[in-house]
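I'd like to ask some things about the structure below.
In this view, the complex is presented without one of its protein chains, the others remaining in place.
Labels A, B and C are assigned to the chains in the order they are written; within every chain, residues are numbered from 1.
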Amino acid sequence: MTKDFRSDNTLGCSPEILEAITRAAKGTATSYGDDEITARVRVRCSELFERDVDVFPVITGSAANALSVASMTEPWGVVLCHADAHIHRDELGGVEFFSGGAKVITIPGAGGKLHAADVQNAIDGVRNGSRTGVPSVLSLTNATEAGTVYTNDELRSLIEVARRNRLRVHLDGARLANAIATGTSDLDGVDILSFGVTKNGGMTADLIVVFSRELAEGVSIRWHRSGHRASKSRFLSAQIEAYLTNDLWLRNARHANAMAARFRDAISGRVEIVYPVEANMIFIRLEKGVYESLTRDGFLFFDAAIYGPDIYRIMTGFSTTPEDVDELAAALEDRQSCLSC
Amino acid sequence: MTKDFRSDNTLGCSPEILEAITRAAKGTATSYGDDEITARVRVRCSELFERDVDVFPVITGSAANALSVASMTEPWGVVLCHADAHIHRDELGGVEFFSGGAKVITIPGAGGKLHAADVQNAIDGVRNGSRTGVPSVLSLTNATEAGTVYTNDELRSLIEVARRNRLRVHLDGARLANAIATGTSDLDGVDILSFGVTKNGGMTADLIVVFSRELAEGVSIRWHRSGHRASKSRFLSAQIEAYLTNDLWLRNARHANAMAARFRDAISGRVEIVYPVEANMIFIRLEKGVYESLTRDGFLFFDAAIYGPDIYRIMTGFSTTPEDVDELAAALEDRQSCLSC
Amino acid sequence: MTKDFRSDNTLGCSPEILEAITRAAKGTATSYGDDEITARVRVRCSELFERDVDVFPVITGSAANALSVASMTEPWGVVLCHADAHIHRDELGGVEFFSGGAKVITIPGAGGKLHAADVQNAIDGVRNGSRTGVPSVLSLTNATEAGTVYTNDELRSLIEVARRNRLRVHLDGARLANAIATGTSDLDGVDILSFGVTKNGGMTADLIVVFSRELAEGVSIRWHRSGHRASKSRFLSAQIEAYLTNDLWLRNARHANAMAARFRDAISGRVEIVYPVEANMIFIRLEKGVYESLTRDGFLFFDAAIYGPDIYRIMTGFSTTPEDVDELAAALEDRQSCLSC
Partner (left out) sequence: MTKDFRSDNTLGCSPEILEAITRAAKGTATSYGDDEITARVRVRCSELFERDVDVFPVITGSAANALSVASMTEPWGVVLCHADAHIHRDELGGVEFFSGGAKVITIPGAGGKLHAADVQNAIDGVRNGSRTGVPSVLSLTNATEAGTVYTNDELRSLIEVARRNRLRVHLDGARLANAIATGTSDLDGVDILSFGVTKNGGMTADLIVVFSRELAEGVSIRWHRSGHRASKSRFLSAQIEAYLTNDLWLRNARHANAMAARFRDAISGRVEIVYPVEANMIFIRLEKGVYESLTRDGFLFFDAAIYGPDIYRIMTGFSTTPEDVDELAAALEDRQSCLSC
């Protein structure tokens, strides 16, 4: 039993992925992404997304994001994203670095979501300034950093705003599987997708999926130039191939989502839940003493102070069990009642 | 008589500055900033600012800003400034470019001014995120983009916040003369100053003044590397020397400020004035028809839509005459009464 | 039996490394390099290199090189390296990109080796120019790109030149194991090492080893910012830990070297061998028809036209067998005699 709810990236990896790597270790293969497994991943993604795509396996979602966005903008571009977006909050300026100094301008939005009207206002604001920079990219995140999931209508209206204003659209899909597992799946109009694998049962692989293929050459060169083109690329692609085989990616995501829902249901009404629980994250408000007490008991999860005081984040993943969840819910119930005596 | 109130940079230059250039044209001089006039400018600035400084003449305030800020931060730094700051609004990402991708995060503030508590909050917000970037520079602007002037107390509290949090302080002094002419002059704690000359009667010169001399080497190399180190540097320094001789800079600034005050007084009570008029800018609210009618009559000034609907900016300068101002005020009075008939 | 002699990166990986990954997949671990396995790798490397070091696992040698060199130079630095160095020839300007525009200046040298006097001349040449850039880094490669190995004396004299001129020293050790297996091991004076794992039986891991620990913070931030800090870092470190356990790295390297020597001995006197065979590469001169005939028979190896006309490269690795080598040697003997009938 694990008491680790810190992140989906503190977990291990799916057995199918280990097996795939073991198989890939046999024999020799062309290096630098020109191997047969990577070729098959491209075919598989083209089927999955129902259009011809180019694919570039990388080791982190941050790499996928920065390489993707940099390939969509001039150095003087403006990249719009949610105030909590990973590209702004968590990557130490990776987009600014890879793009040669593009400007990331953030837009607030409740529950981790952007709204089309706010995006239009942000574009207008930049354009009125005229010498701020050239609005170039809208970067969306689905599932969001708040654990919510855009509806297809919400996605369409955001992408429509970007298209109407001639911005490229990047989708940070570090947890796209968790979103798609809920039924959201409309990627029409997305230019490049950062397709998460690692957080959902993978090991060390995420995938850049280029829908707008005129952008592929720029991605390809940046991929090599930044040291992200693995020589033994098959070991990344093998993970991704296994991930996309027999719906492993969806099975893992559905499970993680279900564990989060189970936890929400278990604590509902007794603990304040900050955002709708739609993917595999639950943000709750706790007294600090309760958090510390749980920590002393070996339950691991992070504070989420950037979302507000006394807010903490619980994250489930492919290997979280119902027992794990129930144990945490029970421990939480204990402490809360105790404190409220 | 000029009807041009578009900007202090649409005006010509002071006769003293032309004469200085003419004198400098005689004979030969060491190039690339190692000439005697540049050396004298350094001595003069050291006297003026009452500490040993290094100086680097450049052709634009944008160059001064970008070179200065880039020399104060690592590429992963965060630069904090007002939402209307020139470095954010008007320089097409110059700071991001020169710094290797630093992140400019803006802070709103009424009347073009930052407030110490908001700066502290912004720093805390970045630090809580922990992987957004490293808060490195606070860039202030005085006189502000809204034509207001910080009091010494306001400046001190802002600089104190920066110092307490180990941020460097940059002062965009494109209109520092206009601020100092009002009595504000406290530069204690500023690391590098972009000292404006061009807008206040100069021709093609602004000056980087480095107070924290350990930063001078980085400025010097960037100055050369970016093509901003003029070979016939004496022709920039001669402008600056004349500017700082016999208080030309203060006389020009006082005159420009007085012209703005004269205009304010002339229209006060009849036209909405948006910000306190403390330097050489007046922001007013006009019906669009009035603006167009004045334009047809040859009065030149810009809309300032980024500050809100129906807002226009009138700017005075060293060569604006009382007659210029009175004529505009009269024309404005005409139209306003006409429209309100 | 494999007929693949294209590169040590077309091979699979050592079973010990697969086993280590499988073990690492169990349980949960702190992410982003703060896991226990990465901590153990640091301890192991400190023992191995007999000084306290910092370590940063990455996915490619190119990443290790670019992150290391960028952390040793200002953007206006000059990086000196051999004309055939990977950082110059094979990384699409990764060093220039990561450093913010440093200048890579190459120095020719027979057999892939630099000579101390040539390095001194290059430094002098740059310094005399004075505005070319600031000589900042000497990047050495051992084993070299030509398959030769520096003697300790050669290394010492090169490092001594760098030190005397206040340059930092980077060692591209993509094949350091192959060099150390021959007895060369003197790393005194090296600031940062790119320690190769992938090419010598690893899967997707190389290691930045920072000897000059004041450089570690810069490496660490660049590592994160460029998307090279894997969230499930234990899966890289597990590879490296296995690599450094029970001398796997040396056993693999000795084997690869022995296979190259076996091939050299087999063809010696009948085929022109271009460089001394000291590590796991053999450069030979072939008629193009011979190359094509071998290719048709399924033997895979690359032309090496950048080294001269009709030059081809044979590379052995941890999984190359004596039978592989003997078969290629026999096939080569066949064709050569045939052609010379």
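Structural remarks
Everything that follows uses one rule, which is that a contact is a pair of C-beta atoms (placed from the backbone, for glycine too) under 8 Å apart; a residue touches a chain by one contact, two chains touch by 3 or more.
Remember, predicted model here, so these are calculated numbers, not experimental data.
The chain that is not displayed touches the following shown chains in the complete assembly: A, B, C. Looking at B:Leu11, B:Val55, B:Leu215 or B:Ala279, the residue that reaches the missing chain in the full complex is B:Leu11.
Here one chain is not drawn; of B:Met72, B:Ile221 or B:Leu286, the residue touching it is B:Ile221.
Only one residue from B:Ala25, B:Ala117 or B:Ala330 touches the chain missing from this view: B:Ala25. Interface note: of C:Gly133, C:Gly173 or C:Gly202, the residue touching the hidden chain in the full complex is C:Gly133.
With the whole complex as reference, residues 2, 4, 6-7, 9-13, 18, 21-22, 24-32, 58-67, 91-94, 97-98, 198-199, 203-204, 221, 224-232, 235-236, 300 of subunit B touch the missing chain. Although one chain is not shown, part of subunit A still touches it, namely residues 74-76, 100, 131, 221, 224-225. Against the chain not shown here, subunit C presents residues 75-76, 88-93, 96-97, 99-104, 125, 128-129, 131-133, 305-306.
Operating definition for what follows: only the chains that are shown with their structure count from here on.
Where the sister copies subunit A and subunit C meet, the same residue numbers recur on both sides for over half of the interface positions.
The angle of the rotation superposing subunit A on subunit B, based on CA atoms and rounded to the nearest 5, is 180 degrees. Taking the mean of each chain's C-alpha atoms as its centre, the chain lying closest to the overall protein C-alpha centroid is A. A straight line joining the Cα centres of subunit A and subunit C is 34 Å long.
Shown for subunit C are the residues in touch with two or more other chains, namely 221, 224-225.
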